[in-house]
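Missing here is one protein chain; the remaining ones are kept as they sit in the complex.
So, chain A:
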Amino acid sequence: MGISLEMPRMLNVLLLDADGKRVSTKYYDPKMTSLEKQLAYEKMVFSKTRANNARGDAEMALFGEHLVCYKFAADLHFYVTACDEENELIIAMVLNAFFDAVSLLLRGVVEKRTALENLDLVMLTIDELVDGGIIMETDPNVIANRVSMRGAEGEGAPPLAEQTLSQALNMAKEQITRNLLR
């Protein structure tokens, strides 16, 4: 076990439910292309982590040569895996970006039903997060903007920084109305 000399590469990004079933998954590992291997891997990771309390901060574990960072929220389990030579904190950064971006796009309601109802957003988040194993972006706001194609309509789109601010305000507004309506 040495340390990686190449650019960081993720092996997979997983979103499972509270029973370990797939909500959305993406594999970048050429050794894990078959469905059986993938499901076996998900089962192993799920069963070995489910007992842990990973609801606050992201947790970390090493399974064989897979370094897995994970975090749970309600009935959703988020996982990001890289090889054991990778810098743990980079994997954690990717996981947090994944979680935060999904959380932004689902407007704070991070649970299985909303995730399935907005599965397109979840899939696009993964697509904007990692491309073929290479980390694309880790700022959750930027990811959320790209997923929702903000700035794609019309030409002179407003600068990115302003967008995030206005989006944040909108989000807050919406969150409040949502809570009031409940």
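Everything that follows uses one rule, which is that a residue touches a chain if its C-beta (ideal position, glycine included) is under 8 Å from a C-beta of that chain, and two chains touch if they have at least 3 such contacts; residues count from 1.
In this text, contacts and distances are computed from a predicted model.
According to its UniProt record, the chain left out of view corresponds to "Coatomer subunit gamma" among "RNA polymerase II transcription factor B subunit 2", "Exosome complex subunit Csl4", "Centromere protein L" or "Coatomer subunit gamma". Seen from chain A, the chain kept out of the figure touches residues 1-8, 17-19, 22, 24-25, 35, 39, 48, 51-53, 57-62, 69, 75, 87-93, 105-107, 112-113, 116-121, 123-124, 127, 131-132, 134-138, 144, 146-149, 151-153, 155, 157, 170, 174.
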